[in-house]
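Below is one structure. I have some questions about it.
One chain of protein is taken out of this complex; the other chains stay put.
The chains carry the letters A and B, assigned in the order they are written, with residues numbered from 1 in each.
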Amino acid sequence: MKKIVYIFCTCALIIFFTSVLVMPSYGSEKEQDIDMSKLSSKSKRCLGCHANATPGIVEDWYTSLHSRTTPRMGLAREKIESRISAESVKEELSENFVGCYECHSLNVEQHKDSFNHFGLKINVVVSPKDCAICHPTEEKEYAPSKKGYAVSNLEKNAVFKTLVDTVISLKEVREGKVVALGVSETTKMDTCYGCHGTEVKVTGTKRISSGPLTLTVPDLQNWPNQGVGRINPDGSRGACSSCHPRHSFSIEIARKPYTCAQCHLEPDVPAWNVYKESKHANIYSSKYHDWDFNTVPWELGKDIKAPSCATCHNSLLTTPKGKVIVPRTHDFGARLWVRIFGLVYTHPQPKSGDTSIIKNKDGLPLPTDFTGNLAAEYLIDDQEQQSRQDQMMGICITCHGTNWVQMHFAKLDATIKETDKMALNATLLLTNAWEKNLADNTNPFDETIEQQWITQWLFYANSIRYASAMTGAPDYATFKNGWWEMTRNLKGMEDWINLHQ
Amino acid sequence: MKKIVYIFCTCALIIFFTSVLVMPSYGSEKEQDIDMSKLSSKSKRCLGCHANATPGIVEDWYTSLHSRTTPRMGLAREKIESRISAESVKEELSENFVGCYECHSLNVEQHKDSFNHFGLKINVVVSPKDCAICHPTEEKEYAPSKKGYAVSNLEKNAVFKTLVDTVISLKEVREGKVVALGVSETTKMDTCYGCHGTEVKVTGTKRISSGPLTLTVPDLQNWPNQGVGRINPDGSRGACSSCHPRHSFSIEIARKPYTCAQCHLEPDVPAWNVYKESKHANIYSSKYHDWDFNTVPWELGKDIKAPSCATCHNSLLTTPKGKVIVPRTHDFGARLWVRIFGLVYTHPQPKSGDTSIIKNKDGLPLPTDFTGNLAAEYLIDDQEQQSRQDQMMGICITCHGTNWVQMHFAKLDATIKETDKMALNATLLLTNAWEKNLADNTNPFDETIEQQWITQWLFYANSIRYASAMTGAPDYATFKNGWWEMTRNLKGMEDWINLHQ
Partner (left out) sequence: MKKIVYIFCTCALIIFFTSVLVMPSYGSEKEQDIDMSKLSSKSKRCLGCHANATPGIVEDWYTSLHSRTTPRMGLAREKIESRISAESVKEELSENFVGCYECHSLNVEQHKDSFNHFGLKINVVVSPKDCAICHPTEEKEYAPSKKGYAVSNLEKNAVFKTLVDTVISLKEVREGKVVALGVSETTKMDTCYGCHGTEVKVTGTKRISSGPLTLTVPDLQNWPNQGVGRINPDGSRGACSSCHPRHSFSIEIARKPYTCAQCHLEPDVPAWNVYKESKHANIYSSKYHDWDFNTVPWELGKDIKAPSCATCHNSLLTTPKGKVIVPRTHDFGARLWVRIFGLVYTHPQPKSGDTSIIKNKDGLPLPTDFTGNLAAEYLIDDQEQQSRQDQMMGICITCHGTNWVQMHFAKLDATIKETDKMALNATLLLTNAWEKNLADNTNPFDETIEQQWITQWLFYANSIRYASAMTGAPDYATFKNGWWEMTRNLKGMEDWINLHQ
């Protein structure tokens, strides 16, 4: 009799746990599911108020792995499955879940935004250097990359700065003339620096009212701010929350293409727009609900059947049999051999993420001169280019035949050459206009024919390259910002010259 | 022995019901799941034919709460959880599910589209006044709002009407000149009035063939029509089905952003385009499958982790602990303090949803004059503006710190000022052209430099404001319809004047 009950209960338990196992295991955690004994008393204090003051933040954190993982648990995993890259984590942090206080209290001595908050010394901004306590490899890869230098690469490059200032400065009409008045900090944050990031400065403290309370908090400038190259109050560069937003620190969100879509957008960087209309994205959009974006390592073919941005550009990938296809990187240019957007001509990727150090033969901080000759010493060499392309091809051949892949990249090479030539054509017409004094090259970005020249390379040539690179969205190579526009634009420049001379 | 069977069955039932509970409870109802005893005999008659004649409508209704809820069941709920706002519902309606006949038979005496359909007196169009039998608060809020007046706000405003007529009138080329021929009703419905709505008029009856049957039905003009300001055959304004489409009357669909996306689109109202590329939408798109869009009240942080349009603009929100963050409203402007699109300059929200009554100092029905001075008496005052902004901030601080929120809105204020100035610049150049007789201001919307002026405020200034307001999609403030276009456009206007004088 007891045996029957035993058998029954066993079976019922098996059925029950089976049903639990097929339920989604991410994103469904709630307060009651958290083992509060593993949360530090200080983080419990935070939750005590913030569950009322900012419940959205607290609920978001409940969905994170941080709310149910101690560093020790992370360290105990097999290397290939590990989500933390530290070899060890200091004792006082390793036994608690990664709560509010654990992250907001790190390196306070470096943090100019550190303040006393109800008896706890905390920082407003959690910086990559703070995250590096557990995730040092990611920070080490990111900080010296182009994304890490995204602010100074704009700010310290006189050419880019002129372009930015010309575009976003407030204007005024004086006696029928449009006059530039200069750029405001708020418009910088709305525009270029919204993606690139700005420097979060601490100018003192201020008093704010929050519900019944009045608090003294650091007075931050350029805040809120989640640009990829944000300069933090501890001097570090970057914002992990750009891609792992807020308090879920989700790998799933970072791996889904909507994250990259925030900045890599038409017309200047139409990666998302092109991807969205590609065969890869067709399969992604149709089937991603059946896929797994949370596994580490990410098994290509099994967890996902078609790539998102992260698949090709940074994730650790293995085959379903566990063979590593490509290691993880948080230098998002590390697998790229050529730069296809943002500049007049394509060129090998720069050696350093700090591109403001580049000098072309005219002494300008640009990877090519005005007709496309490379500033070669600042750019990766052929061998490095080949090695990176081979790595990328290694991803492609997981799902495509070798011949297919080779011919795909040969097509891209040819397209790069043709679009560079089409950009050069615009340059030659512009030079022609300058030589005839129809326009003034003091500022090369502010007159109509100069704006036409900019669209040729910044909007059209790049769209075609993206469409070719992803073999998708043929319209982005044709009528939508593609060959149609390049051809029309050259004619328009020719017309403009004829009309004004 | 019996005891064992009993224990076993109990356990099995628990497991069974547990598995049922984790299944999606919305959108999966079918005919066999409906308790037909609670359906009125008249609605059963409707279903009898329409399950064959228009099975899509019937199947859609099966997924609705209407198909399994009586008004009495709705009334029995706690106020905060209630989906109906009536204090009571008349006896003959309260015990039946909300079927075909229950809605299509209301207020027949006011309905010019009422007709005898196989012995039942019914109306073709179900109007907000009909819905108000159970949902009176919603109708009371909606009808006097800008959406409620969306038709007359276009039709009765001479300035807007000129713009509309200029844009959508059919043209003809006569002796090399483009001549306007006037606007057709069909093109009105395809364009502006597709969103704004039109008046559904009954011009008599007509005979139609449907399968083996020939029926006499009301002859409706301007039908089909689901514009937000539709004038219905009972004289009421609005179409609940604009946002709660068809016969599922879904709160889920209305809360998802695709509903608003139908009309709030680039280039003139790029709310959806900007949202889609924001961090909010990144999180939404990555995770919404795990969220709940059907709960009332909507628990911010628990049911959803990032806002959709409805979250900030109209839903009843509570914290996970049940504190009301903001009450529900069906006046979609009720939480807005400033109007950032559709007019030359930003301005405080109008006091009345009927904006055709506004007069600026030049006597025109516009909230500002030609250089931006406010028609202040028709617009909400500073105090009301502050109160509305406070309400919106109250939503933001559920997930963001107070300082973050305050600085976000300070940035938006600065951006509003700058974009107004950039619109003014275009106005000054246009005035310049008019003064020099290079263009004729009889119709301010039909010449090239006038069209350039329109794009400055209708397409570009507004895009930047949306991008700033949602701290997202920096490209919409930069290269995509943002500062790049505003700057290029001012230069283009200057060029046009130089070329034509």
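To be clear about the criterion, contacts are C-beta pairs under 8 Å (C-beta built on N, C-alpha and C of every residue); 3 or more make two chains touch, one makes a residue touch a chain.
Since this is a predicted model, take the numbers as computed values, not measurements.
Touching the missing chain, out of A:88, A:214 or A:403, is residue A:403. Annotation: of B:144, B:194 or B:394, B:194 touches the absent chain (contact as defined above). The missing chain lies against subunit B, touching residues 1, 4-5, 8, 12, 15-16, 19, 23-24, 27-28, 30, 51-60, 63, 124, 166-168, 170-173, 176-178, 184, 186-187, 189-192, 194-195, 206, 208-210, 215, 217, 220, 223-224, 226, 245-246, 248, 250, 252-253, 256, 258-259, 261-263, 265-269, 272, 289, 446-448, 451, 458-459, 499.
Although one chain is not shown, part of subunit A still touches it, namely residues 4, 7-8, 11-12, 15, 18-19, 22, 277-279, 281-283, 285-287, 289-290, 300-302, 305, 319-321, 323, 397-404, 406-408, 410-411, 414-415, 418, 421-422, 424-425, 428-429, 432, 464, 467-468, 471-475, 477-480, 482-484, 487-488, 490-492, 494-495, 497, 499.
Just so we're on the same page, only the chains that are shown with their structure count from here on.
A rotation of 120° superposes the C-alpha trace of subunit A on that of subunit B, rounded to the nearest 5.
With centres taken as mean Cα positions, subunit B sits 33 Å from subunit A.
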